[in-house]
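Can you keep this structure in mind? I'll have questions shortly.
With one protein chain removed, the remaining protein chains of the complex are shown where they sit.
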Amino acid sequence: MHSLKKPLIVVNFKTYIESTGEKAVRIAKYCEEVSQDHGVGIVVVPQIPDIFRVASSVKIPVFAQHIDGAGAGSFTGHITAECIKEAGACGTLLNHSERRLLLFDIDSAVNAAKKAGLTTIICTNNIAVTSAAAALSPDYVAIEPPELIGSGIPVSKADPEIVRGSVAAVKKIDHKVKVLCGAGISKGDDVVAALELGAEGVLLASGIIKAKDPMAALLDLVGKI
Amino acid sequence: MHSLKKPLIVVNFKTYIESTGEKAVRIAKYCEEVSQDHGVGIVVVPQIPDIFRVASSVKIPVFAQHIDGAGAGSFTGHITAECIKEAGACGTLLNHSERRLLLFDIDSAVNAAKKAGLTTIICTNNIAVTSAAAALSPDYVAIEPPELIGSGIPVSKADPEIVRGSVAAVKKIDHKVKVLCGAGISKGDDVVAALELGAEGVLLASGIIKAKDPMAALLDLVGKI
Amino acid sequence: MHSLKKPLIVVNFKTYIESTGEKAVRIAKYCEEVSQDHGVGIVVVPQIPDIFRVASSVKIPVFAQHIDGAGAGSFTGHITAECIKEAGACGTLLNHSERRLLLFDIDSAVNAAKKAGLTTIICTNNIAVTSAAAALSPDYVAIEPPELIGSGIPVSKADPEIVRGSVAAVKKIDHKVKVLCGAGISKGDDVVAALELGAEGVLLASGIIKAKDPMAALLDLVGKI
Partner (left out) sequence: MHSLKKPLIVVNFKTYIESTGEKAVRIAKYCEEVSQDHGVGIVVVPQIPDIFRVASSVKIPVFAQHIDGAGAGSFTGHITAECIKEAGACGTLLNHSERRLLLFDIDSAVNAAKKAGLTTIICTNNIAVTSAAAALSPDYVAIEPPELIGSGIPVSKADPEIVRGSVAAVKKIDHKVKVLCGAGISKGDDVVAALELGAEGVLLASGIIKAKDPMAALLDLVGKI
């Protein structure tokens, strides 16, 4: 497993046109610059076909947005842990609310990722699901109430109890699992609030990628840490 | 749409370890060499994270194994037509028997692919499904009886009627749609038989990728055309 | 196959609380009364656990909202053609926009339904998908633009071309397949408009089930035929 700094900022590129192909490389380079200049851990999560070229261009950690539980073999269209690793990724999101997975497949994917030495972040939608995810022993869970995703209303303000409750629930299940929080995060204040609630970092997307000036948005994000 | 030669040989790399990462590039180069030396159209279909590096290394067409219907936007883990195009692909398989899709999503994906200028191959399992696929106006349908996939028993011998019937059914629906046949193809004789039954080419995987000597297998495959 | 009258009115009970359990029986009886009094074919489509008690209570055709392609065997939670037939259903919806299916499974389910003597209605969302569905030789396709479902804006007014185009497309593929239209249908005028556009009937849900007075809504629906 890649050793990741705390606080950790995970930037999901989604399938936004602003973060596709060569533009993904450009935003990844902004993230790298801010990470190095400010000593903050930033992970970039480009689209799967962009992993190779992003990972070839930056030194910060590159994660996949998703992998399947399937491994090497007679599978078509599946994203395997081995293949994203070969392409330069060192971790993966799993079960994002836009790409929900079977419980069975989350478990298989966590195991495949571990075998390949990849860091795992399981996304969850409430405290019970966070507990269940923690029981699968990923490196991180990322609690993201779906109704706040892309809303601009930070979970750390709208629903601090879900973050605090997730941290408590996870520690009860497996104290080695770390908690990120996502949904509506876009400002440095949101990051500070998340850390105060016990999270080790944040997961965000549109706050950076859809910002008029992504570099300025990144600088604001890390400015109060 | 990429103009593809007839006969067309489509080599699906699946998630085999023998065709992952740098090994995918090597096999793609074999395919390129055989294609150029023998004047046969060969399409390589690496895993999605490998598209960029394969497409950067060879001049023959590179296809994705799968795309989703979703386009640019707030989607995570989805494979979009735009992104694989940016990565260097010029087409995609859809609905492979190992990655079956909703009817709704096949239609969306065909439309997304067309908009991005990508060639589409919808995989099917019987004559009725082949007709349905043809009604969605892809460039190709590839009939592959699932029970013969990976069997070494070529569909062109085991069930010639399914190939002939598929060709007839497709022509009735949309004469612009071309037919490939797959499942169990590994020898030059199988290709010849497929063409005699009315197919414009073949789709194969293990016959090349899992061969002791993939280059020799490729040479045998194109040797009788 | 059950012989169904034209025009045909198919009432989908969805999972509305107003059409669950004993209330499903009551609405089915309203439908039966209107069907018999007005000589109009009405099919009721209750939730799957309600099929037996509805079918035991009325003489009009009862359809399932969905079946799986799986047949008798080692399957858990699947809805088989045989089992709904035993419960009293004589047909089924397939691929409703709220329960979309793999192309492969639509084909399997149509075949399973035919073998069990059940009538099939494949729901579709545009003309291309309607053509694809027709190629699978169901008894009916029901074109329902998803954006109009539950809108109160009848497809026959909002988008008459999609109905006319679907009828034309289906006849080109298989003239034995009949076309229904759905989405936004609630009034007698909507039914008349649908028939004028070439449909053989309509598929509706909230227009009846969520009506303050379902019996009055039914009477209005059949009043202009």
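The chains carry the letters A, B and C, assigned in the order they are written, with residues numbered from 1 in each.
Heads up, the rule we're going with is that a contact is a pair of C-beta atoms (placed from the backbone, for glycine too) under 8 Å apart; a residue touches a chain by one contact, two chains touch by 3 or more.
Owing to the predicted nature of the structure, the values given are computational and were not obtained by experimental measurement.
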{"item": "Chains in view touching the one left out", "value": "A, C"}
{"item": "Identified contact with the non-displayed chain, of A:V129, A:I143, A:I162 or A:L218", "value": "A:V129"}
{"item": "Residue among C:E33, C:E98 or C:E147 that touches the chain left out of view", "value": "C:E98"}
{"item": "Of C:H66, C:R164 or C:K178, the one touching the omitted chain in the full complex", "value": "C:H66"}
{"item": "Residue among C:H78, C:K157 or C:K172 that touches the chain left out of view", "value": "C:H78"}
{"item": "On subunit C, residues whose C-beta touches the chain left out of the figure", "value": "12, 14-17, 20-22, 47-53, 64-66, 70-80, 82-84, 86-87, 89, 93, 96-99, 149-150, 205-206"}
{"item": "Subunit A, residues in touch with the chain not shown (by the definition above)", "value": "95, 97, 100-107, 125-126, 128-129, 131-137, 173"}
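What we mean here is this: only the chains that are shown with their structure count from here on.
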{"item": "Graph class of chain-chain contacts, one of line, ring, star, complete, other", "value": "line"}
{"item": "Chain closest to the middle, measuring from C-alpha centroids that were averaged per chain", "value": "B"}
{"item": "From subunit A, the most remote chain by mean C-alpha position", "value": "C"}
{"item": "Distance between chain centroids, defined by C-alpha means - subunit A, subunit C (Å)", "value": "43"}
{"item": "Set of subunit B residues in contact with two or more other chains", "value": "97"}
